[in-house]
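Got a structure for you, written out below as structure tokens; questions coming shortly.
Note that one protein chain is taken out, while the other chains of the complex remain in position.
Presenting subunit A:
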Amino acid sequence: MPLVDEVLAGKRLALARLLSLIENDAPEGWAALDALYPRTGQAHLIGVTGAPGVGKSSLVNQIARALRRPQDGEPPRTVAIVAVDPTSPFSGGALLGDRVRMRDLSGDPGVFIRSMASRGALGGLAPTTAAVVQALDAAGFEVILIETVGAGQAEVEIARLAHTTIVVESPGGGDDIQAIKAGLLEIADLLVINKADRPGADLTERALRSMLELGYPHGHHRPEAWAVAEPPPGETWVPPILRTVATEGKGIAEVVQALHAHAAYLRATSRWHAREQARLKDILDHMLQAALLARWQASLPQGHYQEVVQRLLRRELSPHQALEALLNLSPFPSAETPRLIP
């Protein structure tokens, strides 16, 4: 497949095209991804999430810079960035502005930045973000940074997609309370207090620390990752709390160090593998759900679904009865004319 060959040869236009095909759910895109799939599984996938305006993009910019020009003897890593911004539910359009903070990275052939609109998905990512990340992984990027929409909601999907999740907070504004509510803390592998140049960083750190202590009296916080390999006792990753000033590059070296440390920890405790398994199973389950639903809907006799919904509305069927009525109809309708009324 010429597209695949070009992507593997490092042709950036081909990669950009492929990402569009995937985003647009085009069959050529999926076919290319099928061919590329054996090459995936190499990249360190890092999620960056947090409330709007906390500095996610600025931080991503700095992390990428540091990965490109390491000061600590590490080899430079190639970096892809996927930045997701919300699609307007009214127009279907989107304003994707994360690149504004990433101008430092331009002109570097070892960096590839792609903006994505969420296109109706609610979990902080777009429906095809996982597939786009796979393509970038296959294309050979060693680190992939994924910036979520940052609606401030529990964007748990990023924790399923990424090996390492950075939750970004900023001082003041009751952000700390927000984090508890939204469950962001549960998904954090690294906690970053950005805008540490602003007053209130101490307060935020104290709040986060006490919340962490509540959350880590014993054991790891991510049971689905344990399913495969129970972590040895005493080997629990407690998220470090780090302070940064992303606009000035302060504290970034420590963040990058923690990222490498987390990757090493995941590998050493076989949790890397566990997360891979959880993630891939999740991707498969999602696709399976969507495909089964679509196939089943297509197999329903015309108008019956609507009819069941109407009966549900009229209180003639309970939701449970409605489900039975629909499932009895399909995908194996009986020989007689299907009857909705039991």
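Here is the rule we go by: a contact is a pair of C-beta atoms (placed from the backbone, for glycine too) under 8 Å apart; a residue touches a chain by one contact, two chains touch by 3 or more; residues count from 1.
By definition in this document, contacts and distances are computed from a predicted model.
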{"item": "Protein that the absent chain corresponds to, by UniProt name, given \"Signal recognition particle protein\", \"sn-glycerol-3-phosphate transport system permease protein UgpA\", \"Methylmalonyl-CoA mutase\" or \"Hydrogenase\"", "value": "\"Methylmalonyl-CoA mutase\""}
{"item": "From A:Arg65, A:Arg114, A:His163 or A:Lys195, residue that would touch the chain that is not displayed", "value": "A:Arg114"}
{"item": "Residue among A:Leu19, A:Ala43 or A:Leu266 that touches the chain left out of view", "value": "A:Leu19"}
{"item": "Sole contact to the chain not displayed, among A:Leu8, A:Ala31, A:Leu96 or A:Ala261", "value": "A:Leu96"}
{"item": "Absent chain, residues of subunit A that touch it", "value": "12-13, 16-17, 19-20, 23-26, 87-88, 90-97, 99-100, 103, 106-107, 112-115, 117, 119"}
